[in-house]
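The complex is shown incomplete by one protein chain, all other protein chains being positioned as in the whole.
Just so it is clear, A and B label the chains in written order, and each chain counts residues from 1 on its own.
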Amino acid sequence: MKRFIHLHELAREEVLDLLALTDRLETADPQALLRELPGKILALLFFNPSLRTMTSFQAGIARLGGGSFVVSPGQGSWNLETRLGAVMDGTAAEHVREAIPVLAGYGHALGIRSFAGGTDLAADLADTAFEEMAAVCPVPLINLESAIDHPCQALADWRTMEEIAIPSSGNFVLSWAWHPKPLPLAVPAAAVHMAALRGMEVVVLRPEGFGLPETVMERARQAAALSGGSVRETAEREEAMAGAHVIYAKSWTAPAAYGLPEAEAELRAGLRSWCVDESWFAPARPECRFMHCLPVRRNVVVADEVLDGPRSIVVREAHNRMWTQMAVLHRMLHGGAR
Amino acid sequence: MKRFIHLHELAREEVLDLLALTDRLETADPQALLRELPGKILALLFFNPSLRTMTSFQAGIARLGGGSFVVSPGQGSWNLETRLGAVMDGTAAEHVREAIPVLAGYGHALGIRSFAGGTDLAADLADTAFEEMAAVCPVPLINLESAIDHPCQALADWRTMEEIAIPSSGNFVLSWAWHPKPLPLAVPAAAVHMAALRGMEVVVLRPEGFGLPETVMERARQAAALSGGSVRETAEREEAMAGAHVIYAKSWTAPAAYGLPEAEAELRAGLRSWCVDESWFAPARPECRFMHCLPVRRNVVVADEVLDGPRSIVVREAHNRMWTQMAVLHRMLHGGAR
Partner (left out) sequence: MKRFIHLHELAREEVLDLLALTDRLETADPQALLRELPGKILALLFFNPSLRTMTSFQAGIARLGGGSFVVSPGQGSWNLETRLGAVMDGTAAEHVREAIPVLAGYGHALGIRSFAGGTDLAADLADTAFEEMAAVCPVPLINLESAIDHPCQALADWRTMEEIAIPSSGNFVLSWAWHPKPLPLAVPAAAVHMAALRGMEVVVLRPEGFGLPETVMERARQAAALSGGSVRETAEREEAMAGAHVIYAKSWTAPAAYGLPEAEAELRAGLRSWCVDESWFAPARPECRFMHCLPVRRNVVVADEVLDGPRSIVVREAHNRMWTQMAVLHRMLHGGAR
């Protein structure tokens, strides 16, 4: 595997294969695990903050016998320019066209986190900035969250649902939630695609004006069609939650007000009741679970009572980040070149 | 061992056992050492700056064949909320109730540094914030300095005195020193307890108004009673230093002015002469040593002549941080679960 950049580049069978490998790795003898990727080096480049992604990759590659290093431009390292053709007489001392092949060459694989620019929706939907970096990366590349995708999170979420036996054809609600800031579309796009590709009955529950971009929805519908699932949208909570196996909460910016923070704030103004609490679960199945990619704002996106109760599987999702990413690394680097 | 949080949770014999293990590890063949904790991952969470603690743990676990990762909230990672029940619409994107189990699950043990809040003396003496984090940590937990304790430093200090054969019943002076800022009580509390538990004749030398809290003193007196030592306080330098084997210098805030920086500054105002120089040693034993946990401000807390002379054992104390912590990690992780 040379790229793990977009979930929609993988067939359902490829995901299932990665999950089977995950199972094998998690149950392997820890000593034997150290002999899977001895001396393989993972380079990690973070343009944005990280807690889980950084540490789960560091721990994961170490458990496989390899090593890693982390670069955060502007924090102990140079600011990096990304614009093609720029006359670099500002604050950026180095261009990604040098930095990426250099860092890639110190490792055997490279991971990059680069959030949405947040001003040009079309460019963010096309993941233009990420693909420009991918084009100059000479080693296997992992998307640690880009403008429009977070495939590592999606893979971990899929596995989490397998572990607790949420049926492949179950009811999956992706719900918008209120948040004090406009947030990127990467996680909701990845989650809806993941659930669709898994074959689930997917409902995107969101206020009017917060519908996901048609590109995202159409791609998810195509995945659903192949997997036997479905994808639809609604603004009606009761109806969306009826019979739900799982609710996945996440805030995202209103696409109609993309890059317009004041217009976006106005759209969000009356929506603080979009905070998931126990009352949301009345129409759902009794065992309905709560998912979130983390970090999550308590009592803003979701109430303490849900996070601290038995519905919450957010910590298990986070732990599955490590185990599933180990499978991705293994597919990329096992038996590979120096 | 599941917790290494407070020195007062350990019996004298447990400390001696850790020191014996330290000796064995430091003299072991380095290659053999790599087979002690192969693949074990140490998660390190720093809410406050660190030089020795971070690097000695990173080096120590690596020498034992394991690995580590470091998270510093707000520096490349999210700000973390610690208050229970908070409505998180401010700067903190994540709560420790998620972050701690998540990070713990990527590793086999977790270390946390979280200095005193510095406003509520009772809460800091009870280490309330640290214990709330401990309550949600599913793996062995190490205190990397909390509001009121620094057991890693205390263990290293104890070993340093063993190495240079300072008698268990020797005279130990913990002296307050002037410092431009009010500093936490963790190190003086740990040092006085350590010396008392070792069985030493402990004198706390401090200006009026800077006596350590009664909770700390009483606990130290109880440890001394069991170990055959003693603990007392004085403001008289000559008398305190008479026959001293060692002086351990450290600044700390005046408990009476806890959380009141202006009142505290007034109390400190005339005390710049509390800077340890060679003249302090006149009444002491000729071979009297100088100890400090570091970082230390030269010519403020202690004069160059002392730090650069043969009395100073501060670098050896720092090196013993690594070796003693390796023993703690070994007790926690050797032969343990995945």
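Basically, a residue touches a chain if its C-beta (ideal position, glycine included) is under 8 Å from a C-beta of that chain, and two chains touch if they have at least 3 such contacts.
Keep in mind that this is a model prediction, so the values were computed, not measured.
Peer 1: Just to verify: which one of A:77, A:128 or A:230 makes contact with the chain not shown?
Peer 2: A:77
Peer 1: Based on the whole complex, identify which of A:105, A:228 or A:243 touches the chain you can't see.
Peer 2: Among A:105, A:228 or A:243, only A:105 touches the chain that is not shown.
Peer 1: Using the document's contact rule, name the residues of chain B that touch the chain not shown here.
Peer 2: Given the touch definition above, chain B has residues 30-31, 33-34, 46, 49-52, 54-56, 58-60, 62-63, 65, 67, 70, 72, 75, 180, 294-300, 304, 307-308, 314-315, 318-319, 322 touching the missing chain.
Peer 1: In the whole complex, what residues of chain A lie against the chain that is missing from view?
Peer 2: Listed in rising order, the touching residues are 38-39, 41, 43, 66-67, 69, 71, 75-78, 81, 85-89, 92-95, 97-99, 101-103, 105-107, 338.
Going forward, only the chains that are shown with their structure count from here on.
Peer 1: For chain A and chain B, let me know how many angstrom lie between their CA-based centres, rounded off.
Peer 2: 40
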